[in-house]
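All protein chains but one are shown in place.
Right after this comes chain A.
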Amino acid sequence: MITVLYFAWVRERTGVATEQVDTAAPTVAALVDELIAREPRYAAAFADLSAVRVAVDQVLADFDAPLAGVREVAFFPPMTGG
């Protein structure tokens, strides 16, 4: 079970801020593929992956990052702090 979080417009498209996902996906990219296959709202959120960033256990990561032992994955647009 992995906790998946969504922020900003990615959250608005999925319609949820956080959810528990039962998955055996080996990588973040595989998890994204699973989510996209579920429902159109995920396909909308992940339509342009170049506009989506990912954090694994609260550290910025790449889409090919492995998920073994991971508790939390977050998806969000490029950050606009400062």
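Just so it is clear, contacts are C-beta pairs under 8 Å (C-beta built on N, C-alpha and C of every residue); 3 or more make two chains touch, one makes a residue touch a chain; residues count from 1.
One rule holds in what follows: contacts and distances are computed from a predicted model.
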Absent chain [UniProt protein name; select from "ATPase", "Molybdopterin synthase catalytic subunit", "Anti-sigma regulatory factor" or "Tripartite tricarboxylate transporter TctB family protein"]: "Molybdopterin synthase catalytic subunit"
Touch criterion as defined above, residue of A:4, A:35 or A:74 at the omitted chain: A:74
Residues from chain A at the interface with the omitted partner, ascending: 5, 7-9, 55, 58-60, 74, 76-82
